[in-house]
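Of the protein chains in this complex, one is absent; all others appear in place.
As written, the chain order gives the labels A and B, with residue 1 at the start of each chain.
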Amino acid sequence: MVGRILLMAVSLALLANVVLIFQYAPTASTALGVQIQRIFYFHVPSAIVGLISFAVAAVASVLYLKRRVRAWDRVAWASAEAGTVFFTVAIVTGAIWAKPVWQTWWVWDANGTLTFVLWLMFITYLVVRAYAPTTERGARWAAVVAVLGAAVAPFVYMAADWWAGLHTERVTGPGAQGSLEDRMFLVLMFSLTAFVGLFSLLIVQRSAQLANEEALEELRRQLI
Amino acid sequence: MDVTMKKVFQIALLLGVIAAFPPIALAAAPAQSAPVESNLDFLMVGVGLAWVSFIAYVFYVDRKNRDLKHEIDELRQTLGDKN
Partner (left out) sequence: MRDFLSASWAIYAKDMRLEARTKETITGALVFAVIVAFIFGFAFDPSPRIISVVGPGIVWVAFAFTGVLSMNRSFANERDRGTLEGLMLAPLPREALYAGKLAATLTIMLAVELVMLPIFLVLFDLSLFNVWFALTALVATVGFAASGTLFAAMAAHTRAREVLLPLLFLPISLPVIIAAVSGSAASLDGDGWDGVGMWLQFMMAFDMVFLVLSSWAFQYVLEE
């Protein structure tokens, strides 16, 4: 019941989001790229939701290692998968935005580097699960990867911030210039809410799917 | 049927995303004399369609999940009754 409501609400929010982004959000200055700037309403929420998914994966992983309740592992796994997608979107939209505005596909700033490293950690999480000798060990090892990945995030951010300061004149990421116009801020907040809703929806659905898979495995074993 | 549906959704999504690129390129190139604002509506429709395809796929997966869960619960019942 709750699942159905979430599904409907998120779907409506995402569609409304598209309309808002193109009709309600104001046109940006030339410095931000005028119309291409609208991609920011997909770029920033994706990156933020990516970070949220990493936090969720890390916390769920710790809980799984401590308590060995399957549900936590499923949530962590679902978060890792969803997080990979959100980070990919963030990186790709960032590149699409950066190219016309800054004439470069990538900037080695703190935000970008952190996103890239966390994206790599998510990929590692999934690879470890795939390559482990048993599913049980894969789950445990991946949980360890998630926890260490979360622990390294502040160090990566700090080091990359120092490093970027040494080597590039641009220090701020796209859109990080003072305060946003009211309408921009509103659309950004709405988009962020819609994306967080999407994330929750994906976690709920994917965990349920994983639970079904496990139940099927168990039934198969019973019948044999 | 299921495999086909999945492929249909994926292709629709891919086409929607691809359809969004020319307008993005137009919007991004400041030297163009083409009216960017009117192209923006095409972009909105393109992006909107991509999202609609995605949402349709999510609904589809949701329904399959539910059906599967029902089946599993029923199976559990029958196995439980037998034992």
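As a convention for this text, a residue touches a chain if its C-beta (ideal position, glycine included) is under 8 Å from a C-beta of that chain, and two chains touch if they have at least 3 such contacts.
Owing to the predicted nature of the structure, the values given are computational and were not obtained by experimental measurement.
Although one chain is omitted from the display, it touches the following shown chains in the full assembly: A. The residue from A:V128, A:V187 or A:L202 that touches the chain not shown here is A:V128. Among A:L51, A:A78, A:V101 or A:V156, only A:V156 touches the chain left out of the display.
Shown as candidates are A:L148, A:V196 or A:L219; the residue that touches the absent chain is A:L148.
Chain A residues in contact with the hidden partner, per the touch definition given at the top, are 65, 113, 117, 120-121, 123-124, 127-128, 131-133, 137, 140-141, 143-145, 147-149, 151-152, 155-156, 158-160, 162-163, 166.
The rule is short, and it goes like this: only the chains that are shown with their structure count from here on.
Averaging Cα coordinates per chain places chain A and chain B 18 Å apart.
Across the complex, chain B is touched by residues 3, 7, 11, 14-15, 18-19, 21-23, 30, 33-36, 39, 96, 99-100, 201, 205, 208-209, 212, 215-216, 219, 222-223 of chain A. Contact residues of chain B toward chain A in the complex are 24, 27-30, 36-37, 40-41, 43-44, 47-48, 51-52, 55, 58-59, 61-62, 65, 68-69, 72, 75-76, 79.
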